[in-house]
Structures are given as structure tokens and as C-alpha cells.
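Mind looking over this structure? Questions follow.
Here the complex is missing one protein chain, while the rest keep their positions.
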Amino acid sequence: MLNRAKRLALAAATALALVPGAAWPQARTDLVVGMRLEPPHLDPTAGAAAAIDEVTYANLFEPLTRVNADGKVVPGLAQSWTVSKDGLTYSFRLRPNAKFHDGSAADSADVKFSLDRARAADSVNAQKAYFAAIDTVETPDPQTVVVTLSRPDGLFLFHMASGDAAIVAPETAATNKQTPVGTGPFKFERWVSGDRVILARNPAYDGAQPALDRVTFRFISDPAAQVAALKAGDIDTFPQFDTYEALPEFRANPAFMVMVGSTEGETILGTNNGRKPFDDVRVRRAMAHAIDRKTLIDGVLFGNGAAIGSHFPPHRAGYVDLTGMYPYDPEKAKALLAEAGHADGFETTLKLPPPIYARRSGELIAAMLAEVGIRVKVEPMEWAPWLEKVFRGKDYDLTLIAHTEPLDIDIYGRPDYYFNYKSERFLKVEEELNRTQDPVKREKLYAEQQQILAEDAVNAFLFMLPAATVQNAKIEGMWLNRPIQANDVTAVRWK
Amino acid sequence: MRRRVPVSLILGAVITALILAVALLSFVWTPFPAEQIRVVARLRPPGPEHWLGTDHFGRDVLSMIMVGARNSLAVGAAAVALGAAVGVPLGLAAASWGHWGDEAVARLGDLLFAFPAVLTAILLTAVLGAGAVNVVLALGVFNAAVFARVTRGAAFSVWRREFVRAALALGRGPLSVTIIHVLPNVAGVVIVQATVLFAVAVLNEAALSYLGLGIQPPSPSWGKMLGDAQTFLFTAPLQAVFPGAAIALCVLGLNLLGDGLRDVLDPRHRSAPVI
Partner (left out) sequence: MLAFLVRRLLTLALTAWLATMVVFAVLEVVPGDPALLMLGTQAQPDTLAALRAQMGLDQPIPVRYLRWVGGLLTGDLGTSLTYARPVADLVAERLAITLPLAAMALVLSAVIAIPLGLTAASRHGRAGDWAVMAFGQVGIAVPSFWFAILLILGFSVKLGWFPAGGFPGWQAGAGPALKALLLPAVALALPEAAILARVTRSAALDTLREDYVRTAWAKGLRRRTVLIRHVLPNALIPVATILGLQCAFLIAGAVVVENVFTLPGLGRLLYQAIGQHDLIVVQSVVVLLAMSVVVVNALVDVAYAAIDPRPRVRT
């Protein structure tokens, strides 16, 4: 008996060695990914926390479509789709052998359930608006889903690619927060509360098998501990690494690789346009002149970040460079303030949310504004009061925040948005944009919007938040840029 | 036999005086303006220009520590003053009322002591918002409870003494007895307690500022300097050493002073120790 087992094992080992291309020593198949924040739970359809998507997106859950490393919409659970001429009917063809991690088939009924759940009256989906245009969801056969819209929506496929549109099964939807069950190439294994989430390769996955067997997401919020963990090899790759001061050291070390890519995070000095003295465009322009963006980027991001002159990322089509509109000029700022009747400056408060970029930028900007006579009182806040007071209550003078949703310039057209900005000119362009499908025309309209925002100096536009990744030099396949919030490890392998 | 002046009193007085002197000096002179930002000169190690180096915004660390001394002492003093202003009258009143009033004060104390001071302060700053004034309030509440308890205990023993009974028998009211006889006799205990609580307040203020809830920029504070320095442990480790040493020295001085004063003013050790 024992002999037989031995023989079998030997045979298996020989067979393995004979597989062409099998190299020795074998490349590692485990990966530890560092993250700053722990997700509150793991259900992307019931929460806005970026950390949820950073664990689950594309790895564990799949939406109908998905966004790839270049920011393009590619097939997800749907292998193909067609759009009717009028842009109202989308017909998705699902992968025939797709299965949930519990073994049940992922078919059109699950898609219908997921979409209907997201747009239901009692939905708690953080992006319910993405589903607002849906009129009906039909399931002619298990592999086909037909979605009819009530109005054309140029961004529908893009929105359906978000983590909020992940396809879930009715049987497990209620328990996904703790034990997520999706259709992705990795399945949930364990969550050590406060420390890590472990995913394991899903051998039943119907698509291409990933190179990794096991992926661990470790949560380390302290910068010194992050650096130490990377150096000790406890963490293999750290995307969204924001301890920028440590980057030069890692760059100089051949065992590590440092990538600095782009995010969608326009960082702005949020200004309450509805409150005195910020209702005066001269005051807002004065502030734009008073801020030295180069020093700011140097001081906060240690040089890793691009200045912006309006609310639009430089890597997107339609971007216009408006950074030259308000060059750093304290004298001009003082003159503008005097013109607006504030020759002696004024006092104001700056409410800062918790991220370190916000706290550091706030401290520097307070000092810069003091140079031109604006005396700023800094008030740090946790997220809950920030959202309640600043974002919803609009009870603030100045704040500082990166807006990380992709293509979100439309927020300047929303009524009651926390900037209290009202512009007929901007709204007109926005309406035209909603009617326009032609990409070239859309780019022109986006450019026009950027120009309007810059002229009105709605907020002081500061910089794009960079996406820095520090990792073991032997890893390949991590994303350089962050077109959406995700740590897609499906294509990651060790060299 | 005359008592010798305790060594701890001398040492404590010298250290406290030194820190007070530095704090006062910072009003008229610091090597650099403490709030002056020069990003190009950031994270310099200690040297002839910047004796203790510069922080991540290029501010002079020595200047920040000097101004930080002023801030720490101010917050500590305010928290102690607030605590004494509320707690001492409460304790005296409880001792003179007896019964229900006393019971109420005692239970209120129980309630407050159930929450560790730092926890109370974190919760209160969550309600009121971060900042120096709110930290004073939060620490003041805790101090008031300590003062009330200690004053009450000391006042009780005074009330039991012969001369107080005599005064009462002569027809003096409880208020005048409290002011003429009780207060002077508990003053020593209160002073000792104030010194000890001062040290605790400095320590707690530093902890809150470290967590980002205390004194706000641009005003420098020792705790926040430590919090900032922690992110630069790899690039500028010394940044984490100086502000902490300042906190430790200040607390050490005040504690020694308290111990020394206790030996002189309160030989029977009725004031509560630091825990």
C-alpha cells in the first residue's frame, strides 16, 4: 500500500518535471499586497469605501464589463455585447461556463437579480445613479441579458464596469459582506480582522487561470511600518503607496521597483462660493495666485505629481493645460484682495479630512495664504463629520480634498453641490454634453467646461494625486495607473 | 530637628524653571520663526545652522520645541486651573453638606473615573472638534473630578478636628468655617495635587496632539511634532527623539516638584498619586 503511494508520487513528480517549460526553481505563486486601509466589509454593491474594490474588483467579483489597466472597457462576465442604433438596448452574452464560487451557475437570472437589486427602492448601492437609466432587464435565455434604457447614456458600459455593478447571486447576496461569493478567478479564503484578507485561486474558474495561487491583502496604515514591511519582504507590492518621502530610497535599491502612474484624483482647495468673501471671484483668483503649486507638490508629494489648472486629469482626452492662468504671484494676490475690499486680509477656516495629503497640503496652504494676509485656522476632521458638515451641510469656508471619481467634472453642474457654485454658462455646456455622443465633439465640450471653471476660479485647482507602487523587482503585471480603484492581480506573476 | 529641603523639590524646581524660562524666551527670541516654512531646507540633520535640524517642511526644530513648551505649559496650566476652579469648591461643598450632596459628588466622581482620561478626551474632542480649547475642556473635566475627590477627603478630616467643632459651637455658619478654617488647611493638598495634575495634563495633551486632536498647526506642539516625525522614522530618525525628550523632561520636572512639595506641604500624603 505504502509502496504504491510512493510510486504514484514518484510518477507524478516525474510527469511534472517532463512538462515542457517547467523551470526549476519554480517561480513563487503567492503574493502579499499592501494596502493602507482595511475595507469595512467585502460587498462592493453596498458601500463606497475604495478598499472594498481594492480587494475584490476583478479578483473576486466580476461586473458585466470591466475596466482594464488602460482604463478601457473590456468584457467581464459578459463575453460580448451589442448596442442598438438608438443607444437604448444593450444585449449582453454571458460566458457559458461561468460559475459562482459556491458552484452554482452564474446566468442571466443572477444578472437580472443584481441589476434590479441595485436600482430597487430599498437599494443601498452607493452608485444607484449608475442604474437610473435602466428601464427593464430581460432574460430571454440563461446566457443572454437584454437591458433597455429609458434614455441614452453614453457612459452606461463604463458604469456597468464599476465594482458597484458586480454580479452577485441571490442566495449569497446577504452574506457577501463577510463571506463574499463571486465569479472571479480568486475566491475568498479568510479575513483576519484588522490585519489581512486572504484570497485563493479558484480552480473552477472558466476563464484564463491566474499565475498566483494565493493573494494576501495586508492593511498597514502607518507609513514607517509600511516601509519596514516592504524592506523585510513581508509585503511584495504596495500600490497607492503614499509615503512619497521613501520613494528615492526604494528607487536606489535594485531589489525594488518603483512605478509612479496617474490617478483620477483632482486635488482641490474646495471653496464655498456661496459664502462671503468667497462669493467674490477676485478673492478666489487671489487665492489661486497666492498658492505656489510647485512648492506644494514638492512639500506634500515630494515632487511626484502634476499641477492642474482646472478640474480635469491631464491623461484624459479633452484636457487643456490651464496651469498658466494663475501663476504664483503674492503681490498680484494682495492687489486683487485690496480691489475686493480686503486690503487687510481676512480670517477664515480650513476644514481638513484625514488623508495625509490633505493634512500636509492644508498646513502648507495655510502658510501660503498667510503671506497675502488671509489668516487661516486649520480644523482637522474625521470623515464622518467632514461628510456631514462640509459635504452635506455646506457649513465650511475652505476644505481640501481629492475628487477621485473618473470623469467627474459634471459635479460643477449639480444643484446644491458643496461648492455652492452656480453658472448658467457651465450648465449650458453640460446639457450639450449629455446630448452628444461624438467623441471629438465631447472633447471640445470638456475643454470648454475646464476653461469656464478656471476663469471662475471656482476652487483653487492644485495637483493630481499620483499612483505610486513600490514592489519587489521580480513582480510583473501590476497596474501602473489607477483608472478606477482596484488592485487587479489576475495578470500578476513572478519572474 | 529642622526638615531638610527634599532633593526632588530642588531638582524639580530647577527643571520646571528651565522649561518655563525657555517658554518665556520663545516670546521674544527663537533661532528662526517657528512657523517659517522652507521646503527646500527640509529634513536637515542637526548642524551649526539648525541645532536640532529641520522638519519635513523645513521648519527649525529647536524653535518649534521652544514655542511648543509655551503651548504645552499653557494648555496644562489652563486644564489645571479649570479643574481646580470647578473641583475644589465642589469638594469643599461636599464635605460641608455631608449626606446627599456628598453622595452625589462621590457618585459623579465614580462615573468620571470609570472613563480613562485619554478616552474621555478622545470622545469629547469627537463631539467638540479638535483644538487646544477643547483639549483644555476635556482634560479639565477629568481634573475637576480629581480635585473634588482629593479636596473632599482632606476637608472631611479637617471638619472632624477640635477647632472646627469649636468654631461651629461659637455659632459660625458652614460657609465661613469652610473659608476660614477648612480652606487654609486643605491648600497644601490642593497645591500638591495641582502640580501632579499639571504633569498628567502635559502628558495627555501630548498624546492627544500626537493623535492629531490637540493643538493645531501652524502653532507647533510637541505631540504633533512626534506624530509627524513618526512617518519619517526611516529618513530622519532624530526628528522623533527631540520632541519626546522635551515632553519627558517637562513631565519629570513637574512630577519631581510635586513629590518635593508633597514632602513639605502634605507629609501625611493625602493627595492622590499619579496613575
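Each chain gets a letter, A and B, in the order it is written, and its residues are counted from 1.
Methods note: a contact is a pair of C-beta atoms (placed from the backbone, for glycine too) under 8 Å apart; a residue touches a chain by one contact, two chains touch by 3 or more.
Note that the coordinates shown come from a computational prediction; the quantities given were computed from them, not determined experimentally.
> Using the contact definition given at the top, list the shown chains touched by the missing chain.
So, spelled out: the chain left out of view touches A, B.
> Determine which one of B:Leu73, B:Ile215, B:Ile247 or B:Leu261 touches the chain that has been left out.
The single option touching the absent chain is B:Ile247.
> Considering the whole complex, which of A:Arg218, A:Arg282, A:His311 or A:Arg360 touches the chain not shown?
A:Arg218
> Of B:Ala74, B:Leu137, B:Leu233 or B:Val264, which sits in contact with the chain we cannot see?
Within the whole complex, the residue contacting the unshown chain is B:Leu233.
> Given the contact definition stated above, which residue among A:Glu382, A:Asp438 or A:Glu476 touches the chain not shown here?
Of the candidates A:Glu382, A:Asp438 or A:Glu476, A:Glu382 is in touch with the missing chain.
> Considering the entire assembly, which residues of subunit B contact the chain that has been omitted?
Residues 8, 106-107, 110-111, 113-116, 118-119, 122-124, 126-127, 149, 153, 156, 199, 203, 206-207, 210-211, 226, 229-230, 233-234, 237, 240-241, 243-244, 247-249, 251-252, 255-256, 259, 270, 273-275 of subunit B touch the chain that is not shown.
> Touching the absent chain: which residues on subunit A qualify?
On the subunit A side, contact with the omitted chain comes from 40-41, 46-49, 121-129, 177-178, 190, 192-196, 218, 220-222, 224-225, 227-229, 231-232, 234, 354, 382-385, 387-389, 391-392, 405.
Criterion: only the chains that are shown with their structure count from here on.
> Can you work out the whole-Å distance between the CA centroids of subunit A and subunit B?
Those two chain centres are 45 Å apart.
> Can you tell me which positions in subunit A touch subunit B when the two form their complex?
Residue positions touching the partner: 222-224, 227-228, 243, 245-246, 249, 295, 298-299, 356, 359-360, 362-364, 366-367, 370, 377-382, 385.
> Looking at the complex, which residues from subunit B come into contact with subunit A?
Its residues touching subunit A are 35, 37, 39, 42-43, 56-57, 126, 129-131, 212-213, 216-218, 230-235.
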